[in-house]
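All protein chains but one are shown in place.
Right, chain A next:
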Amino acid sequence: MIILTGNDLKTGAVVWWDGSDWVLHIENAIDVGGNAEAVMAREESARRVNVPYAVEATLTDGVARPNHIKDRIRALGPTVRPDLTLKPADPEIGNWVI
């Protein structure tokens, strides 16, 4: 599947395209299939997102899991600061990244 990501303009936070908006949690990312270029061009020119790009992912346990580790780290947060990730309470979450 192809999902879209970028950074929020104001905060720089990693965001994912949920079909109508840019959201923090990758669980809400949708497969944009062949529409990636069109969505990114429209959203970037509307200044709604910073440097969007398409990510190849695999649906795993119902959630898009990016194929490249860089995007998995982006989705979660730094692996060396679990307290600063999006799921600080989940001790197993590091396994999702690695």
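Assume a residue touches a chain if its C-beta (ideal position, glycine included) is under 8 Å from a C-beta of that chain, and two chains touch if they have at least 3 such contacts; residues count from 1.
Following the convention adopted for this analysis, contacts and distances are computed from a predicted model.
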Next item on the list: Identify the UniProt protein name of the omitted chain, choosing among "Nitrite/sulfite reductase", "Sulfate adenylyltransferase subunit 2", "Mycofactocin biosynthesis chaperone MftB" or "ABC transporter ATP-binding protein".
Entry: "Nitrite/sulfite reductase"
Next item on the list: Using the touch rule from the top, list residues of chain A that touch the missing partner.
Entry: 7, 9-14, 44, 46-47, 50-51, 67-70, 73-74, 77-81, 84
